[in-house]
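Only a single protein chain was left out; the remaining protein chains are all shown in position.
By letter and in written order, the chains are A and B; residue numbering begins at 1 in each of them.
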Amino acid sequence: MSTANTTNRAYGAITLGTLLPWIIGAIILLVLPILMGSKGQLTIMSQMSIMVVFALAYNMLLGQGGMLSFGHAVYMGMGSFLCLHVMNASYFGSVPLPILPLIGGFFGLGIAMIIGSFSTRSAGTIFAMISLGLGELMAACVLIIVVFFGGEEGISGYRDEGLPFFGLEFISHIEVFYLIAFWLFVSAALMFLFSRTPVGRMANAVRDNPERAQFLGYSARWVRFVSFSASGFFCGIAGGLSAILFEIATESDLNVTASGVILLIVFLGGVGFFWGPIIGAVVFILLQTVLGLQTHLWELYVGVIFVAMVMYFPGGLAGIIMSHAVAMSLGKLGLLVRPYLTCVLPAIIGILGLCGLIEMIFHMREAPTGETEMTLFWTAIDTHHIWAWLVFGVIAAGGILLARQQSSVLKEAWDQANTIDTPAEEPS
Amino acid sequence: MTLALELDDLRKSFGSAEIIRGLNLKVEKGERHAIIGPNGAGKSTMFNLITGRFPQTSGHVRLHGTDLTGLQPFQINRLGLSRSFQITNIFPKMTVFENVRCSLLWSMGFKYSFWNMVSRNRALNEGAEEILEQINLTVRRDLPAGVLSYAEQRALEIGITIAGGADVIMLDEPTAGMSNTETDYIVNLIEKVTENKTLIVVEHDMGVVFGLADRISVLVYGEIIATGTPEEVRSDQKVQEAYLGAALEDH
Partner (left out) sequence: MDLILVNLIDGLVFGLLLFMLSSGLTLIFSMMGVLNFAHASFYMLGAYFGYQLSTVLGIGFIGGLIVAPIIVGVGGALIERYGLRQVHQYGHVPELIFTFGLALLIQEVVKLFWGQNQIPYFEPAYLDFALFSVGDNAIKAYKVFMIFISLAIFGGLLYILTKTRIGMIIQAALSYPKTVEALGHNVPFIFMGVFGVGTALAGVAGVIAGPALGTFPGMAFTLGSIVFVTIVVGGLGSLWGALLASLLIGWLTTFAASYNLRMEDILTGLGMTKPEVMSDSMLQDLWTLTLPQVGPILPYLLMVLILVFRPQGLLGKREA
């Protein structure tokens, strides 16, 4: 081994570059509540933070381990239920609230270890099916095992009955947000570090090629089991945080719908990058709150976005962002601005036109008979008048046709932005 | 000399068809042993039996005297046997460096640890760099393995195979589908990286076999019909009849 290369690479040195995203993240978490301090905003941000923890934990499986789970809400939900039991217990007065998520985490870990002991035998379809079956089982158990799950009403508790933590009783929303933000930061950092450990690296290897990993001395099953358990731990932490924020846990926290939502979030954000799920969770909660206020059909729109993403951008939002890396490193990102505007803008207008048509269909069906007026994009519209349909139809068709026409220009610009210029072509 | 690998009446049936029909073979430590034979002779099956990919129907495989019956591939690997595959079998989405580093992890004792940072271990990273240098892929270090050329992927395959420091290396048709130049490159590479190790190689290219091997076994229809030095095998009557006739006239 003495013939080793003599490069004096400083392995694992902590540089400003590697720390920068974390510092920025910490600053954002610290500053946000100061900028947006209303009760509603704080609740949404807290909810977002919990979802980020859950999404990152889910991606430890899907993105890094290649395991598709349809029942992952179980681990978060179980953590949540257990934490509420702790909150209702007589000894809660001697438990400081900030360590509660840890209790949820260990419970999630325990459940994941039990289930993982047989479900991680293979990845692929079997794993997905077992997770689905167990998800359905657990959701059904909520209504049967009333002692633990509290039946249909669920379990509720009060967070402020815990041991005051340096005088904090976590009554105000801002205190709760900072508590959640703390755990978000710690969990995200730990999950990031996990992906850099030997077993985290082997999780990638097993995802890519489980058989080859076996011939390198690693049992694919054990690698999956370790990732699965770790994921369960962080799901449990998210569950504990949810118990603290909402002070209630019900069947809807661990049923298959909840598991579906997290899959949607993670895929939307992008499974290929560590930070993809963060974007997914933030965007999804924003869509849920903003779109949800504007229209009853937000789930339809989210569904369309999701299916379109799977079909055309399987890398998710993170994938879309990172696909610009080449153009950026070539310094040609500017080439894309104009085509983006000329192509994406009409597309958006066309899609809004389509949305208008859909909203009108919805209005015609849902509105009480006789009521024909609705407000769409801040304009009053008579849905029983042919003109309204014509206008939106033309906008939709026109926008989409224009976008289609411009797409070739965009493609050309894209290709140009992603090729290295030969010196002769370089503008002087 | 001690035995590195010993096959003792090894048999394998798929359904009613017996593919491997009683193999007996002794490979000594430090030997370079080539397995040749026509298509469908059972060479890859034999590899899969030895490395635990399939369970044998009967018989024994012994690695340094340890019986491997019933062991999983990863357990066999931990005992010091490593193999490559006929069809390139790497981790396509991971970088070249990451591919090599992962193949070093177990042998360097990291096991399933989640408290070490792979990037902070000097020996691990330098070891990986060293392997990259040996297989001449240092320039490709940070590319995803899936985008390498075919010959580079084959080189990486060999790199992954030897990285763990196993003393018995089994290569399944390392030069399959390569041009002459590429073949020379890979053969040189094999000679370089398997120094002082036991090598068992399945190969179709007779030039490679006779240049590389200390001893050769000829596998026909699931049986070894001859084992010996290249000269012995070349002059063996049975081998001539069964298989080598045409090939030998070319050399």
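Annotations
Assume a contact is a pair of C-beta atoms (placed from the backbone, for glycine too) under 8 Å apart; a residue touches a chain by one contact, two chains touch by 3 or more.
Keep in mind the model is a prediction, meaning the values are calculated, not measured.
Looking at the complete complex, one finds that the omitted chain is in touch with A. The residue touching the chain not shown here, chosen from A:Val304, A:Leu330 or A:Ile400, is A:Val304. Contact with the chain not shown here comes from a single listed residue; of A:Pro33, A:Gly66, A:Gly79 or A:Pro339, that residue is A:Gly66.
Of the candidate positions A:Cys141, A:Ile174, A:Ala347 or A:Leu402, contact with the hidden chain is made by A:Cys141. Listed by residue number, the positions of chain A touching the unshown chain are 62, 66, 68, 70, 118, 121-122, 124-126, 128-130, 132-134, 136-137, 140-141, 144-147, 256, 260, 263-264, 267, 297, 299-300, 303-304, 306-307, 310-312, 314, 358, 361-362, 365-366.
By definition in this document, only the chains that are shown with their structure count from here on.
With centres taken as mean Cα positions, chain B sits 43 Å from chain A. For chain B in complex with chain A, the touching residues are 51, 53, 72-74, 77-78, 82-83, 85, 89-94, 98, 101-103, 105-107, 110-122, 125-127, 129-130, 133, 160, 164.
Interface of chain A with chain B (complex): residues 1, 3-5, 7, 9, 11-12, 193-194, 196-202, 204-205, 207-209, 211-220, 222-223, 226, 230.
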